[in-house]
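Note that one protein chain of the assembly has been removed; the remaining protein chains are unaltered in position.
Note that the chains take the letters A, B and C in the order they are written out, and that residue 1 is the start of every chain.
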Amino acid sequence: MLDANFFTALLSLSLVKATPLVLGAMSGILCERSGIINIGIEGMMLMSAFAGFLGAVFSDSLWVGVLVGVLTGAVMGAFLALLSIRYKVDQIIGGTVINLLAVGITSYFAVIIIDNQSLSGIGVLPIIQIPLLADIPVIGPILFRNQPITFMMLILVFVLHVALFYTPWGLRTRAVGEHPRAADTVGIRVNRMRYLDTTLGGMMAGLAGAFITLESVGSFESGVMTNGRGFIALAVMVSGNWRPINALIIAYIFGVSDALGVRLQLGDVNQLATLLIVAGLGMLIGGALWALTKYLGRRDENKVPVTQIALAVAGLVMVLAPAIVEIPETNIPFQFLGLPPYILTIIIVAGLVGNVRPPAAEGKVYEKQ
Amino acid sequence: MTTETDASRGAESKLGLFSRRVFISILSIVLSLVIGGAIIALSGGDPIDGYLGLWRGAFGKEKAVVETIVKTTPFIFAGLAVAVGFRGGLFNIGVEGQLFVGSICALIAGYAVELPPGIHAAFALLMGALGGAVWAAIPGYLKARTGAHEVITTIMTNYIALRVINWSISQNGPLRLPGSALPETRRVLDSARLPSLTDTTPPLHIGVVIVIVAVFFVYWLLWRTPLGFEIRTVGLNPSAARYAGIKVERTIVLTMVISGALAGLGGAVQVLGLLGYFTTGFNVGLGFDSIAVAMLGSNHPFGVAAGALLFGVMDAGMKTMQLRTQVPRDIVVIIQGLILLFVAAPLLIQPLFRLRQVGEGEQVSISATWGGEG
Amino acid sequence: MDEPVLRVRGITKRFPGVLANDHIDLELRRGEVLAMLGENGAGKSTLMNIIYGLYTQDEGEIYINGRQVEIRNPEDAIRCGIGMVHQHFMLVPVLTVAENLMLGMEHVRGYFFLDKERTIREIEALSKQYGLEVDPRATVEDLPVGAQQRAEIIKVLYRGAEILILDEPTAVLTPQEADDLFMVVRSLTEQGKSIIFITHKLREVMEIADRIVVLRGGKLVGTTTPAETSRAELANMMVGREVLLQVEKEPAAPGEMVLAVRDLRVLDDREHPAVNGVTLEVRAGEVLGVAGVQGNGQRELVEALTGLRKVTGGQVQLLGHDTTHAAPRQVIEIGTAHVPEDRHKHGLVLAYPVEDDLVLCTYYLPPFTRSFNLQPYAIETNAVNLVDAFDIRTPTVATPASSLSGGNQQKVIVAREFSRNVKLLIAAQPTRGIDVGSIEFIHKNIIAQRDAGVAVLLVSAELDEIMALSDRIAVIYKGEIIDTVPAETATREQLGLLMAGVHEAEAGD
Partner (left out) sequence: MNRVHRLFACTLLLALVLTLGGPALAQDECTVKIGLVTDVGRLNDQSFNESAWKGIQAAAEQLGLGEECYNYIETQDTADYIPNIELFIDEGYNVIITSGYLMTSATREAGLLYPDVYFIGTDQDQTTTVMVQLAGAAEETAVFVYDPIPNVAGLVFDESVAGFLAGALAGQMTESNVIAGVYGTDIVPPVPRFGMGYEQGAKYVNPDVEVKAAYHPGTPDVAFVDAQWGSETAQTMLNEGADVIFAAGGTTGNGGLIAGCTAGYPVIGVDFDQYYTVTEVQSCIITSATKDLVNGVRDLILAVADDTFVGGNVFGPAGLAPFHDWEEKIPDEVKAKVEEIKGMIAAGEIETCPVDDEKYGAACIMSGLGRGLPDAAMVMSDYCSACHDAERIETNVAQGLDWWTTTLETMMSQDGGPELTADDVKVILQYVHQ
């Protein structure tokens, strides 16, 4: 039955599903804004998930586990920087090496440490409910009733946005990624900046890893844990034009399509109608927001943002359709219900990539002479 | 000052570069095995016994040798597919999906059509290659048309292919063997099966011969045909390719099509040669290993064949190694990772073994920027 | 006279295979404009980068106001009051002018927030003081070239520089913008700043410099003042031998029409109009020179004619074929050779061996391809012959193009393009940044092509090269050909005015 309870449950699960994607995307943003391409996010997440889990089990405290995960991420980030800067390894190959080593090391030591001594997890981080705010009808449970790392993600998105665009460190990072020579001539140590930023990026991936084992699952499963989230995070970063807030919005869209796949499988809802309504809602809100920003942006030009308004109206029609016309019951096989996030990625990347702009000096080693 | 410009000196420098790269690869393998041994020892296993087990598992008995060769074949096909992609400046991570689509197309061609034996097998192989080619053409077209980076689109096509194929062999999926409770597809007709040279299980099917032909074909294609020249030019400098009149977009799509065809052919050979049907858990995890194989072979067909053999030996041998020494088989994945690390970062091992300064040409580089064409 | 503001003694710097600076001594007094003259590759930039801390010298000392200083990186230089305005602007295109200026020394508001307002106020004060008006809030990539240079100068002043090094500042300016720059330089020196002005343009040196030093082959070959010397003498010191300013060539005998362009319109990378209605003709056996400062649409014009860029208006006729919307291959096959402006981006595949680069445009034609097979032997012999014919200094034909010098790389392109029987040759900046020997070699070959009946369209920012080679000179300004004059009667001043968009008639001084 499509009631408020259904939507709150769906939208709050979407935020949970979006969390590792946003953290992964921010890891990519930090590394690439300073000029280092990082496709090893998947491996960093896996390694930190493993180390974090061990940290939590041996210290018997989840928070120590999270810390260990974040530090492992930092070490992996520094390793990528060392490979790219000092040893001039092609950064895409460096990322692949990190992914391969991560799978090998975590699987190998998982058997040795976890299985042989049959360690078992110590549960997951508790759900925190912010007293007053969580009682707001729909928005409350979604935004204010979550586990800690999800809250940290939301906070970090805004912290990174402000840091990148409003602080000296952010200005220097962007300069180093766009035109390293210019940064060098004003006395900024380009490679030191890149080491710092890539290590910070590694920490973000570390937090994403800690989320997987210490907040979402509670145990470590070798090999399949991250199953591709590192790469979807890359797609989120690219289509978000290397901006944290865009990354949050796009990752949330993924989250909704992913959660929808799980939810529709329970079968007690008219699948087609739900798909129509949720997609319609997305287009309605997205179109409206986009139109607003476009309109505010160019106050002087009185060009009405036609396309965005059309999008919003189309969304409205889709939302109301199930109430008006009878939508037939369907029984879509659950394998297909899992497809939307992947198809969505291709559409977004193909559609948006035309007008996204990567940091100019990305992937190139900076030589003094 | 005068410069001799005879052709011989040219060949010798080319050879010099080649032998250096082979030397670095061998060095990387030895160093990785030693470090792997250290890890085994540190975690309570016995490295000597482990590597003995690995060797016996791969070459111990006639049956083991067959298994090694059969395991190497898909690695070569997938490695060639990735290598062709790299040569064309494209990072094709979708090889696993293309391989599966190739398997399914070959399977359908194998049971839905009646043809005389030899021709039926060839037809099914062709269908497999075609399936892989079409499935790879999608990310290729998107890259050419919108600049969407192929690293992301190919990975997504992997997931889509896996999910759809998983549905097709699920309970009421179209390809399911009627009445079977297992997630298996119908059997390929005998006329489509690839003949086997031995009666062992796994059979040494003539797919092995096909893959050797494929290796020489890729070498001929890349270095001895105009299309190969165009692919390599677009890969190294798309702007210069456009200046020279090469249709860059068309070449990008063609590169992905050839890469997909090789992967599809690999999938077809596995179905027609090995099992005779398709089921879950078949050929899993080839995607990432094929990237390591391509890089290990520095994107050269013969290098890829050697790299694939190394992976094949490890895959076949790891079972016996685990049997004899209780060392988790994942040590092999670590060793593969280390080998790729040392091959990709010669500077790392250079001071250890007093190698000459690594020249610019030797760094394998494919870092293209993310967004639209730079 | 008090202590010199800046003195360097015995500065030496070696790069693999070349001695960039050889024991150079130099002095700069307060309020003085010291012009540093020298050929491309004479060591000017190396010396300045040492003074600015980008490179560290192998031997020699640097003194500021009589006190010896160690300058290991730009930060030290800035602290010593040295500021450098680079030829390729050291500005981050996506950031605003204000952001660029405060990069590295940011004002902070509330612990860690950037104080943009305060920086903007400071910039506006400086620009008023030195007459350098530029909008601090604008993004750098949206500014015209002149404004970007002014931003670069303010950036240096903003850092409190007393000594300013200007590295080839006029290369990207129109003569008028150059004059504005000279006014700024004078106002700076009047307010006590000292300036080192690096250039290889003789005319500017005579007009702006208080003193002149000349560098050649990494050595200081002479110090003089504008009053005591002449342009010919300076040229001689620069090049060390009689410079063949004038290429011997008979008058042209223009044949039938080869290229006819009617009202051509083309957009640039950011969809702004770059070519606004160009009409020109080139006949066989004639060199049409296109003069103009970089950024006035030449690049887009050449790319449109060779099919590399979409044409949005007008019509192009090549030997009777309509090639307005032709693909690059079609233009090449009709019989066009194209020496591209950026040899690393378009001209060569650096990783390829020289022999492959030499067949980059013709690999698919016999003798290089027969029945779908490349013929390695044919490619190799073709390479060996061209290497001899065009005197390309390369160890082997299999050596990668990346390991050749700039001049030899350009010769590879010229060898490839000139060895094909073509009717039209389009050459863009053919001799930029290469050694003198190669320049003369390429000029001789261009004239040889013309005499063999090839129509030549020469696009260059070097006025001397245009005047030396062209039979007719068309001047392009803001995407339009504002006038076409015969080469013999054209004078530098006339061309200078045209390049600045001022018609003969309106000048009427």
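Operating definition for what follows: contacts are C-beta pairs under 8 Å (C-beta built on N, C-alpha and C of every residue); 3 or more make two chains touch, one makes a residue touch a chain.
Keep in mind that this is a model prediction, so the values were computed, not measured.
Among the displayed chains, contact with the absent chain in the complete complex occurs for A, B.
Considering the whole complex, the residue from A:13, A:105 or A:143 that touches the absent chain is A:13. Annotation: of A:122, A:249 or A:327, A:122 touches the absent chain (contact as defined above).
The omitted chain makes contact with chain B at the following residues, 31, 34-35, 37-38, 41, 46-49, 61, 63, 67, 162-163, 166, 170-171, 178-183, 201-202, 270, 274-275, 279-285, 315, 319-320, 322-324, 329, 348-349, 351-352.
In the full complex, chain A contacts the hidden chain through residues 5-6, 8-10, 12-13, 16-17, 111, 114-115, 118, 120-124, 126-127, 212, 216-219, 221-225, 227, 259, 261-263, 265-266, 268, 334-335, 337-338.
Note that only the chains that are shown with their structure count from here on.
Looking at contacts between chains, the pair that accounts for the most C-beta pairs is A-B.
For this pair, chain A with chain B, the centres built from the Cα atoms lie 30 Å apart.
Put simply, the C-alpha centre of chain B and that of chain C have 47 angstrom between them. In terms of their C-alpha centroids, the spacing between chain A and chain C amounts to 45 Å.
Of all residues in chain A, only 32, 37, 39, 83, 86-94, 96-97, 99-101, 103-105, 107-112, 222, 228, 231, 234-235, 238, 333, 335-336, 338-339, 342-343, 345-346, 349-351, 353-354, 356-358, 362-364 touch chain B in the complex they form.
Within the complex, the chain A residues that touch chain C are 166-169, 171-172, 174-175, 178-179, 181-188, 357, 360, 368-369. Residue ranges on chain C touching chain B, taken from their complex, read 306, 308, 327-333, 338, 340, 345-353, 355-356, 360-361, 363-364, 369, 372-374, 376, 380, 384, 387-388, 393-400, 402-403.
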